[in-house]
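To start, I am sharing the structure in question, which I have written as structure tokens.
Apart from one protein chain that is not included, each protein chain of the complex appears where it belongs.
Showing chain A:
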């Protein structure tokens, strides 16, 4: 059973984003302010100390520390003014520098993510470092065990000892892999930069386009005013000309907006140039449907029709419907009809 390691590029990207290597710290202390990726309800997540939520303070940022408990930015500032204090919920001694902005809804996940990063810095072997798949999987399981132990505070001492031992034994392998990793990270960095740049460019272009359009409009208006001042033609004619020019400008702008890049694929996945057979669909001949009214064998004399009951005099012998009954759609004919039907159903003996 192959363990599918999540080695997709985006994983590295993400690790890169969270990694403390090439990106310089943005402020004096080393916590990173990144836009909060989490999409929680505004009302739910709150600081356990001051109880404000995103609802009350939309720019609130929750920070997580190594013990797995959250605090909002303001509370961090207030409590850790000295630089180190104890956690509000679990009383472990903490440092202000260890606070990271919360990425995930569950703070324990954040904690695990941090631990994992640290562990993976040491345990950074790759799949081609192992002679067989089985050994690679065993190694991965080791790593997971360590992360689990550290996250859930199980056997922390021994785990740390194990980590140190591994580090000592595989020092050169770790170095080699680190170097490789930096190379990959650089490549990814470049890609990211390129993406950012192209995004910026597009944005600028759009802005420029808008500016140009605004300018053109303004020029048009100014031209009208100038003409009204200087030209000999009557004002109405000038206004009409101006209107025409303005309309032309509008259509130009519209056209530019509509200049969408032509695609080659329909949304259903069919290619644009694909030819479809225009042969007529084969006709299916079937027997024509013929309506035959339903015949029911009642084993009794024929029952008069519901509509005929009044005319035939049956309804004289049934209790008349009160206005309350008729409101619901009841008529005395219905009860009469049912009684007659029941009386005649199965009256004659069965054949044979």
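Here is the rule we use: a contact is a pair of C-beta atoms (placed from the backbone, for glycine too) under 8 Å apart; a residue touches a chain by one contact, two chains touch by 3 or more; residues count from 1.
Please note the rule applied: contacts and distances are computed from a predicted model.
For the chain of the complex excluded from view, the name given in UniProt is "Cyclin-H" [choices: "Transport inhibitor response 1-like protein", "Cyclin-H", "Proteasome subunit beta" or "AP-1 complex subunit gamma"].
Among A:91, A:157, A:172 or A:297, the one in contact with the hidden chain is A:297. For the chain left out of this panel, the touching residue among A:93, A:262, A:313 or A:329 is A:313.
Residues of chain A in contact with the chain left out of this view: 296-302, 312-314, 316-318, 336, 338-349.
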